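First the structure, which I've put down as structure tokens, then a few questions once you've had a look.
Of the protein chains in this complex, one is absent; all others appear in place.
Coming up: subunit A.
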Amino acid sequence: MSLPKVDDIHTNSELISEVFNQLLDSIIVDVASECHRITKLGLDRNLDEEEEELRLFAEARARSSDPSHSGESNSKYVVDMFGQTHPPIASEIFNCMNCGRSIMAGRFAPHLEKCMGKGRKARQKSTRAAQNQNSKGSTVSNRLSNGGSANAGHEYSNGTYEEA
């Protein structure tokens, strides 16, 4: 049953492919049997639910982004799990603990920087005293002494303040 040489080479490649296919088939059967087991035991129930949730969440975002204006980012208008929507700028009002004025929560950060030290007027008043106390050159005093420059940080329209 010996084959001629030309056929040997031909068969060699086929042999090798065949070995590979057998390995692959065996692995395929393993994967299929494992998935079958998971399905029958219901172990994939959690996975299904998670995927559903993710999909619904993505759909909710997409749906809510269409009717509203496209300027703001979507996350501000999406309904949360209690069914509430929140406006992009927090509108609760309270009293500032530094100067005692009534401030809107969404504008608290820029108020604080004026109230506590970025603005020129505030700086002259109380922060000179604070600077003398913190004479070790901490970042607080650095920030306070920046009052003169206009580029200490950027102020975004939604009320958050970010240091440059």
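Details
By definition in this document, contacts are C-beta pairs under 8 Å (C-beta built on N, C-alpha and C of every residue); 3 or more make two chains touch, one makes a residue touch a chain; residues count from 1.
Following the convention adopted for this analysis, contacts and distances are computed from a predicted model.
The unshown chain of the complex is recorded in UniProt as "Transcription and mRNA export factor ENY2", chosen from "Nucleolar protein 11", "AP-4 complex subunit epsilon", "Transcription and mRNA export factor ENY2" or "Exosome complex component RRP40". Within the full complex, the residue among A:Val31, A:Met81 or A:Met97 touching the omitted chain is A:Val31.
Annotation for subunit A: contacts to the undisplayed chain at residues 1, 3, 8, 11-12, 15-36, 39-40, 42, 44, 47-48.
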